[in-house]
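One structure coming up, written as structure tokens, with questions to follow.
Of the protein chains in this complex, all but one are displayed in their positions.
Then we have chain A:
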Amino acid sequence: LPSLITPLPHFLHTGATRVLMFQRTSTGSRVVVASRTYADFTPQATFDIKKCDLHKLEEGPPLQAVLTREEGLQYYRTMQVMRRMELKADQLYKQKIIRGFCHLYDGQEACAVGIESGINRTDHLITAYRAHGYTLTRGGTVREIMAELTGRRGGIAKGKGGSMHMYAKHFYGGNGIVGAQVPLGAGVALACKYQGKNELCVCLYGDGAANQGQIFETYNMAALWKLPCIFICENNKYGMGTSVERAAASTDYYKRGDFIPGLRVDGMDILCVREATKFAAEHCRSGKGPILMELQTYRYHGHSMSDPGISYRTREEIQEVRSKSDPISLLKDRMISNNMASVEELKEIDVEVRKEIEDAAQFATTDPEPPLEDLCNHIFSNEPPMEVRGTNPWAKLKSIS
């Protein structure tokens, strides 16, 4: 080996079959110093997962889940990206670089990543305003998500939407009006059925939204018309500052679809969420109509950045969840203790993730704001250019589709 070796090793995963440990020499070239082969890691393992409470269902999801090393690394990475992205958003908000509403998802990563792993990319998904995580799983990049939060032209909605209005293919936001996304989601499901492509729609809402009248209207129509819709209630125990006990006469959200079968799922265990989602998807695709999943989860942050989140719950409670039920830790522990990944390997992923988030934040803070010429654009689709009245009668602004 050349004489001067810098101390920090890094890893190359060659298709998860062989792990090579490199070090950089003084001349900048890389040298292999060690390697572990496929045979060193367990390629897959079976885990026991919690039984789901069932409503109007004879059977539930399986009680065991198979996790491959590849899947595990991918879930870990995605959840870590999501976690770091939200924490970076917290930082930028406190620096006043992000303004307005900012509802963070940290703590709930297993829900978004678990759901996505249980459906197809060609399926559809809609959620409420705590949407950054879903924007990511549905194909948005960290860069364009962060740049949307900072209101720049490189944002996923060119800076026109902000935190609550991010869209991607087969992802319908990001919706600011509590509960309004639920009928929308059923409408997407109607389109799926109408067009006969065997696609379904995952339609998310929170424990707070669960008391909205329009959701019950939607349950009725979805069941009546057998729409391929998975209703998912992300129960994080608090609707803004109101605990579930103070808001709902029945906190069995998985039963509130009444005639719609339901299941209550441990939303902190990604394997639980994945298996339940697969089960629900199968139910929909077989033409049985809608199904309801309640994911029991937790948000570490307050309702939004303007809510410290400790006036209606204790720091002890938050700390307890972090230490006992953190979704990323749960997955990490499973993988390490089953020799599916090494500590160093996961640390390396953490380093990569941190860099990715830093890069994205750098982009999000340096990208220019949208040009003023864009102010009146995107009013109508497929329309010739038109004039829009500005703030005074002489201000005639241009609008293009």
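The rule is simple: a residue touches a chain if its C-beta (ideal position, glycine included) is under 8 Å from a C-beta of that chain, and two chains touch if they have at least 3 such contacts; residues count from 1.
The working rule: contacts and distances are computed from a predicted model.
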_I want to check something: the complex is missing a chain, and I'd like its UniProt protein name from "Missing oocyte, meiosis regulator, homolog (Drosophila)", "Gamma-secretase subunit APH-1", "Pyruvate dehydrogenase E1 component subunit beta" or "Enoyl-CoA delta isomerase 1, peroxisomal-like"._
"Pyruvate dehydrogenase E1 component subunit beta"
*Check each of A:165, A:285 or A:354 against the chain that is not shown and name the one that touches it.*
A:165
_Residue of A:49, A:188 or A:357 in touch with the missing chain, whole complex considered_ = A:188
*Determine which one of A:218, A:297 or A:325 touches the chain that has been left out.*
A:218
*Which chain A residues touch the hidden chain?*
124, 126, 157-161, 165, 167-168, 172-173, 175-177, 180, 182-192, 194-195, 201, 213-214, 217-218, 220-221, 224-225, 377-383, 386, 388, 393, 401
